[in-house]
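Every protein chain of the complex appears in place save one, which is left out.
Showing subunit A:
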Amino acid sequence: MKIVVCVKHVPDATADRTFTEDGTNDRGSVDSLLSELDEYAVEQALRIVESGVEAEITYLTVGPDDAKDALRKALAMGGDSAIHVSDQDIEGSDAFGTSLVLAGAIERHGFDLVLCGMASTDGTMSVVPALLAERLGVPAVTHLEELTVEDGTVTGRRESDSATVRVQGALPAVVSVTDRSGDARYPSFKGIMAAKKKPLETLDLADLGIDTERVGRTGARSAVDTAARRPPRTKGEIVAADGTGDAGLAAFLTAKKFV
C-alpha cells in the first residue's frame, strides 16, 4: 500500500518568531526545520512498515525551496521517496489553499493512508487533516495517541474534547497522530547518507492543475489586521524563601484577592 506523510518546514518554535509587514509568517527571520509534531507522523509510518505491513512511504511538503530540508530530514529517518510542491503563487496560502495543494498532490500520487501530525508548530490550527479528508472524500481518523493498521482499517485511541474514544475507519483514510503516539527516532548517519540518494520529485501548481487564484494571498479567506508583539511581562518581585511560613507569598496572594 501507499502511505503519504504530510510534513511542514516551519520556523524554529524555540526561536523568536515574527511577522512580515503584510501579516504573514516571516520565514526569513529565523532558522526553519521539520515541524516537531510531524516527526511523530513520520515515526508512525515507519512503525507501520516495521510491523509487517507492506507499504511504500512518500513524504509530501508544500513550501519554498528550502522546505526540501524537511523532506531530507524525514527521508533520513526512513521511508522511500518525497514530493515537494513549490510555486511562487502558493506563498501566503491559508489552510484552505494549503489543503487544496496537498490534496492535489496526494491524488496525483495515489494513496491508501495519509499520515499527518496533530498541528503545525507555527500555524497551530490543527485543521489540515480534516480539510484533506473532506477534499479527498475519505474518513478522517484524527488525534490518535495509539493506532493499528490491519485488514484495511485503522483503529486508534483519541483524546476528544471531553472523553477518550476508541475510533475506527476504513482505508483509504487520513490519520493524524499526537505527540503522545511514540517518540520519534533520530536519523542515523547511514540514514542521512541514504536520504541523499532517495528520489525527490518537485511539482508546481500547473503539474497539479490548480488555478493560482485559489491559493496564496488571493485565495486566502481571512486577513490579519494587526500583529503586535505582546508587551513583555515585567519581572516582579523575586525573593528568597524566608523559611518563616512564606508570609511574603501569602501576603502577595492576599493582596491580589486570591486568598
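FYI, a residue touches a chain if its C-beta (ideal position, glycine included) is under 8 Å from a C-beta of that chain, and two chains touch if they have at least 3 such contacts; residues count from 1.
We take it that contacts and distances are computed from a predicted model.
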Identity of the absent chain, which is to be given by its UniProt protein name, from "Electron transfer flavoprotein alpha subunit", "Osmoprotectant transport system permease protein", "2Fe-2S iron-sulfur cluster binding domain-containing protein" or "Cytochrome d ubiquinol oxidase subunit II": "Electron transfer flavoprotein alpha subunit"
Where the missing chain touches subunit A, by residue: 13-14, 16-19, 23, 37, 94-96, 118, 121-122, 124-127, 129-131, 134-135, 137-143, 155, 158-170, 178-180, 220-230, 233, 235-241, 243-250, 252-254, 256, 258-259
